[in-house]
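Only a single protein chain was left out; the remaining protein chains are all shown in position.
Letters A, B and C mark the chains in the order given here, with residues in each chain numbered from 1 onward.
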Amino acid sequence: MTTKPYIHIIQYYETDRMGITHHSNYVRFMEEARIDFLKQAGWDYAKLEAMGVISPVTRIDCKYKVPTTFEDELRITVMVKECNGIRIQFLYKMQNQHGVIVCTGESEHCFVSAEGKILRVDREFPEFFETMKAKSEEHSM
Amino acid sequence: MTTKPYIHIIQYYETDRMGITHHSNYVRFMEEARIDFLKQAGWDYAKLEAMGVISPVTRIDCKYKVPTTFEDELRITVMVKECNGIRIQFLYKMQNQHGVIVCTGESEHCFVSAEGKILRVDREFPEFFETMKAKSEEHSM
Amino acid sequence: MTTKPYIHIIQYYETDRMGITHHSNYVRFMEEARIDFLKQAGWDYAKLEAMGVISPVTRIDCKYKVPTTFEDELRITVMVKECNGIRIQFLYKMQNQHGVIVCTGESEHCFVSAEGKILRVDREFPEFFETMKAKSEEHSM
Partner (left out) sequence: MTTKPYIHIIQYYETDRMGITHHSNYVRFMEEARIDFLKQAGWDYAKLEAMGVISPVTRIDCKYKVPTTFEDELRITVMVKECNGIRIQFLYKMQNQHGVIVCTGESEHCFVSAEGKILRVDREFPEFFETMKAKSEEHSM
């Protein structure tokens, strides 16, 4: 069951006076796409939060290749690069409406309880862990 | 004891492709200035939160008179328009580095406990209420 | 031909530490919905810009009634309140996924050439003016 890409239309307020999408916004698009990816995989982020799991970002890496601007349509593909018990890494490929790759990114996350304790998801949320593990293997095939 | 105006320098990411500060950001500048105003009056917003008071915005009104852009220096004057037991209203005057009024605004807030219950600040936080009341009279004189 | 409401799903990055959608973001949602409204009326905002018309916001008024948060679905209805030759006013009604009105707003805009000259759209862009005029009458009926 493959994941559908996430679509983000660039908003006017996301542009800057260079006339292009401000680079900081791509980090937000990655979040939008990641949350959609998790939802499609059956792991609604709000549900994770309700279970007492929060997942802070520990690293972002973003390569800007081609500028975009107002009304451009980004198609964002998300993949799980790796998921061990304590960290998960995602890959992002963002294409514009012409199929051109405009940006690629990576993000890394840990898992923390509401009280701030580091969680080992392989032990405490094995079902979530197995789904993400499987997603990472899809990608490596 | 008069309150010092709050200074906000326009950031690159606050501009849009029209070349000017995006209008939504002024609502954020009003928040920055209001928090600074409360701090100067001895009511640190984080302290209010720690006391279990949150103060959601119930209304914003903003008149845009002159555009600003990257590196412009806004000088924001905040006044208490009115404070009764359940609502507080602030007025904002924003001037650029040349003293020109670029934007004026109003905001209205209520007071809510962490559990979401409406608070009567005149009864529950009389000291805060009196300070704001006094500020509103300064302004009307 | 009636206009379809605009849908905005609240993003994680649009919430604040009060746990709710930050109030400044509604001003951005109004922009998203207004641009979609113009597009549905045949007046793509990028096309207007290409014709040399920009339309700065001169006023925003926003009443916050019920908080929203991450994953809430806003349904935004836009109407033209009034359009004379030099100014246009829009009304916004925002409902959550349960049909509850969470926020109402108004915005006012003028029309300016790329060189910053005020435009009389009734004279210079009569086709646009007539469309907006007709939309304002729809609303008043």
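In this section, a contact is a pair of C-beta atoms (placed from the backbone, for glycine too) under 8 Å apart; a residue touches a chain by one contact, two chains touch by 3 or more.
These numbers come from a predicted model, not from an experiment.
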Statement: Across the whole complex, the chain not displayed is touched by subunit C residues 12-13, 15-20, 22, 24, 69-70
- request: By the contact definition given up top, give the residues of subunit A that touch the hidden chain.
  value: 18, 20, 23-25, 27-28, 31, 54, 56-65, 67
- prompt: Which subunit B residues would touch the chain omitted from the figure, given the whole complex?
  reply: 11-13, 28, 31-32, 35, 44-46, 70-71
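Following the convention adopted for this analysis, only the chains that are shown with their structure count from here on.
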Task: Would you identify the chain whose Cα-based centre sits farthest away from the centre of subunit A?
output: B
Statement: By Cα-centroid distance to the whole-protein Cα centroid, the innermost chain is C
Task: Averaging only over C-alpha atoms, locate the centres of subunit B and subunit C and give their separation in whole Å.
output: 25
- prompt: Approximately how many whole Å separate the CA-defined centres of subunit A and subunit C?
  reply: 29
Task: Specify, in ascending order, the residues of subunit A that touch 2 or more different other chains.
output: 12-13, 70
